[in-house]
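Note sheet for the following structure.
Every protein chain of the complex appears in place save one, which is left out.
Entry: subunit A
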Amino acid sequence: MSNSVNSPEPDSLDIYQRSDRNIRENAIGYALLFCAFISVLTTLAIVYVLASETISFFSKASITEFLFGKTLENGSYSCSWTPQFAEKSFCVWPTVNGTMMVALIAMIVATPLGLATAIYLSEYATPKLGKFLRPVIELLAGVPTVVYGYFALTFITPLLNKIIPGLQGFNALSAGLIMGVMIIPTIASISTDAMIAVPRSLREAAYGLGSTKKEVSTNVVLPAALSGICAAIILGISRAVGETMIVAIAAGQRPILTLDPRQTVGTMTAYIAQVAKGDSRVGSVEYEALFAVGMTLFLITLLLNIISKQISKRFQETYE
């Protein structure tokens, strides 16, 4: 290109209008746009694949049974999830129940630990130590979930078995505890960013009134960063709901309506993994049930992600 700049054309300004350069620049622009558009196509494809099979599923199974259960001939209410059995039943709540219970246990672990980690990183640790610790903590999220599942099954469950009577070999508790550890970095990372964004002046005002570091952290920084923290927690819930391998390995694959964390449960994701692993015929109702559960999971996590995004948008606007 250098020769075109040096060329002794009288009106050298028109190098900016040189057509070959323009054509190439435009072509590159469109090629880049196409790459960015692939993500939009991905979303459309996900919605199309899930929706088409789900519609086909609901032409065979009743949507009211899926959502509300059914009343049996003898008048009793029934809600169970048994698409692979001869006696098929399609009430999604037992799988949602398992998902929510494991996610709840995970959040009970991850929320206080994640927030305390964030407070340590943003308030207590020196910047140098913080820069070292953050990526190390993020390694926790980098461990493959099949490894966490193995750890929950072969280490945590036998350990808990000594303390808790009646604990099943596959149970919601140990899966939830380990899932909580997996989610700590998600909550810690976003909360740390939110806390660092709190203006120094707020802290200095509180110290000026004689507050201790703990009081500044919990009474000033924590409330000021609350929207960011909420966004982090909701994103953590979304991660917990969508996690598959920990629950498929350690929580079991039996969807029942129970609130007892010692029991074997079955989550939405574990059901998908279990049925996909077996050879269910394409077009059979249990195959399509896979996509109906997937659609439910997709909608739940999408909703959680949108709420999280909206909340975090608000906190970014406040301090920038």
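Assume contacts are C-beta pairs under 8 Å (C-beta built on N, C-alpha and C of every residue); 3 or more make two chains touch, one makes a residue touch a chain; residues count from 1.
What we mean here is this: contacts and distances are computed from a predicted model.
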Listed names "4Fe-4S ferredoxin", "Phosphate transport system permease protein PstA", "Quinol oxidase subunit 1" or "Protein lplB", matching UniProt entry of the absent chain: "Phosphate transport system permease protein PstA"
Touch with the omitted chain, as defined above, among A:Gly149, A:Gly176 or A:Pro261: A:Gly149
Contact partner of the left-out chain, one of A:Ile137, A:Ala251, A:Val285 or A:Ile311: A:Ile137
Residue in contact with the excluded chain [from A:Met107, A:Met245, A:Val265 or A:Ile311]: A:Met245
Contact set of subunit A toward the excluded chain (per top definition): 1, 5, 15, 21, 24-25, 28-29, 31-33, 35-40, 42-43, 45-46, 48-50, 52-53, 112-114, 116-117, 119-121, 124, 133, 135-137, 139-140, 142-151, 153-155, 181, 184-185, 210, 212-215, 217-218, 235, 238, 241-245, 248-249, 269, 272-273, 276-277, 282, 290-291, 294, 297-298, 301-302, 304-306, 308-309
